[in-house]
Every structure is written in structure tokens, then in C-alpha cells.
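Shown here: the complex without one of its protein chains, the others still in place.
Now for chain A:
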Amino acid sequence: MSIVITVPDDLWEGDSEGVITAWLVNDGAEVAQGDLVAEVMVEKAQYEIEAPSTGVLSITKQEDEVVEKGETIASLES
């Protein structure tokens, strides 16, 4: 089963774009639900992205890429 990781709609206020500053887990690693997997910077503030379920991480949006709310940045295969 594949579950996508998206930028949560309520992660920050307003409609600003963000930038992925760090993937804290390597592509292909297994993560557990609730793990911190990435950091997104929006206007000098850092926001955390957690894994919505347990699975093997497949990154689609790389570090330094611009992201919007709701956008898919990775998927988890379980």
C-alpha cells in the first residue's frame, strides 16, 4: 500500500510557498508513523513534516525545492 506525504494545509498561516531545507531520513529508509522526516522553511521559520504512517520512504521533492501547501513531497510503501 502506498501513502503519500503532503505538506499539511495547516502547517503555516497564509499562502506563502516554502522550501524543503532538509530531509532527515534518506530515500529508501524505513520510517515509523509520527517520525520527523523533513523540515520546510517559510519566511525564516522552520516547520516539521511527520510521517503519516509506517513504511519505506520514497522522496519526490528534493532539498531546496519550492513547495506549496497540499503538495506531495514523498510516498511511503508498506
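Structure notes:
Definition applied: a residue touches a chain if its C-beta (ideal position, glycine included) is under 8 Å from a C-beta of that chain, and two chains touch if they have at least 3 such contacts; residues count from 1.
Just so it is clear, contacts and distances are computed from a predicted model.
Comparing "Carbohydrate ABC transporter permease", "Outer membrane lipid asymmetry maintenance protein MlaD", "ANTAR domain-containing protein" or "Pyruvate dehydrogenase subunit beta" against the UniProt entry of the hidden chain yields the protein name "Pyruvate dehydrogenase subunit beta". Touching the missing chain, out of A:T21, A:T60 or A:S78, is residue A:T21. Checked against the full complex, the candidates A:S2, A:Q46, A:T60 or A:S78 give a single residue touching the omitted chain, namely A:Q46. For chain A, the list of residues touching the undisplayed chain reads 19, 21-26, 29-32, 34-37, 39, 41, 44, 46, 48, 50, 63.
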